[in-house]
Every structure is written in structure tokens, then in C-alpha cells.
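Only one protein chain is missing from this complex, and each of the others stays in its spot.
Take a look at chain A:
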Amino acid sequence: MQLPPAVHARLAGGPGAAEPLPVERSPKAGAAPFRFTARQVRFPREHEFFEDGDVQRHLYLQDVLTQVAGAPERPRVPEFTCQVAGCCQVFDALEDYEHHYHTLHRNVCSFCKRAFPSGHLLDIHILEWHDSLFQILSERQNMYQCLVEGCTEKFKTSKDRKDHLVRRHLYPADFRFDKPKKSISPATPRATVQVSAEALGAEGEQAEGDAMEVCSEPAGERHMAGRRIPPTICFGQGASRGFKSTKKRNKHQ
């Protein structure tokens, strides 16, 4: 297909529309038995007109799949230690360090040193755990905000929020970034006093320091593995969930 040089020149030129030649139609144009009318055409999603282009698109997606050795190996550097005070993790690749830093040191609560996966969750945590004004306000109005970004609902209690997360947003009932605050008040009903059993020694995490805390299963909720902890079993404030061996519990998770 030969293109006149004017075309390339025009592309390189400035914007502008051609001055149209005068339009003059005769009523006989397109009259029966002829049928032509100039019209724009749309094609809906599944139209076969798109078949070729769609197939090319998916070949491309699949092609990316077959690249294996092409990606360069991560450059190794001489071992170095994380510079954050108290952390002695050692690295030999920068990308590993980046992820470590963002996971453990970036969104850390300055009050209790817990680390969170995002600034959003950290902000909510500080508000709900360390802001005394929050406690006062929450007695009068709904202050517990939904964790899902884009959802503007607020709730009276942490439990109500959890119910909302489970029912409305299909979150797991044991979502690990939604812990009710540990209460030390004796007036608090038993159901809300819980120590995160899983935080103690479960899956290698420590409860103190900068661990991301795991929310243990409040009584009566549907547990992922189908276990139910009867509401009457609660071994007092500050104690772990008694004789139930945590090892055994983890094995079945």
C-alpha cells in the first residue's frame, strides 16, 4: 500500500480540520431499490467482528506467561542489616529489604509498636486504641468505621463492625486486622474479653513487639474450620484459652 508523501507531512504538521467541500445531496441517492445511507456503526462486546483482535490480545497475555529465564536474577549485594533500631534482620537483596521495611517498619503505631499493612489501618488503630476522645465520643455516636475502603458505614461497637464486615463484605470472621481492643475493665462483659490465643506462639508470632496481631475467634461466630467455642468457656481476663493446646489448634487450621 503506497501512501503519498503528503500523508506523512500532514501527520507531522499542526492540528486542524479540512475546509469541507460543499455538500449537495439529491433525493434520488440511496432511493429504492438502492439502500445506502452513511451511518456510524457500533459493535457490542461479544460481536464476532472483534474475534481476531481479542485472540491476539489473549495470545499476548499467554506469551507473557512463557517468559521464564528472561527476567534478570535479583542482584545480590553484600549483606547488610536493617537500620531500624531494635531490628536485626539481615538482607542480601534490595527488593527483599524493601518489602521487609514496608511490612514491619513503615506503618507502625508509635504508642504500642504494632505494625500494620497500610496507613489506613494504622490510622484506624490509633483512633480506636489510643485516642481517649474516641472512647468518649463512641458512647454517643457511631464511631467504628468500616475497614473496607469506599464503604462509609460506621458502627457503635467493634462487634457490630465485625458483623458488618462478615455479612456485607464477605470478610472472614477471623480477619486478622480487625481486633477488638483488649479491655481491662472488670465491668466489661465476658464475651468481649479475649486474649488473642493465636498471638501467643501461633505460627511463630510474638504478642509483644511489632507483630501484627491475630484476632482470635469470638465465641459463637462461624469459624473457618468449623470449630465452635462455647460462649461459656472463658478463662478469665488475661489468661490464654486454657488447656486447649494451641499446637493442636494450629494443626487443623
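One rule holds in what follows: a contact is a pair of C-beta atoms (placed from the backbone, for glycine too) under 8 Å apart; a residue touches a chain by one contact, two chains touch by 3 or more; residues count from 1.
We adopt the following convention: contacts and distances are computed from a predicted model.
Enquirer: Between "Trafficking protein particle complex subunit", "Pyruvate dehydrogenase E1 component subunit alpha", "Transmembrane and coiled-coil domains 6" or "Distal membrane-arm assembly complex protein 2 isoform X2", which matches the UniProt record of the unshown chain?
Expert: Going by UniProt, the chain not displayed is called "Transmembrane and coiled-coil domains 6".
Enquirer: If I consider the whole complex, including the chain that's not displayed, which of A:H58, A:R76 or A:K181 touches that chain?
Expert: A:H58
Enquirer: Pick from A:Q2, A:Q83 or A:S132: which residue touches the chain that isn't shown?
Expert: Of these options, the touching residue for the absent chain is A:Q2.
Enquirer: By the contact definition given up top, give the residues of chain A that touch the hidden chain.
Expert: Where chain A meets the chain not shown: residues 1-4, 6-8, 10-11, 13, 15-26, 28-30, 33-46, 48-71, 73-74, 95-96, 98-104, 106, 115, 117-121, 148-151, 168-172, 175-177, 202-205, 210-212, 214, 224-225, 250-253.
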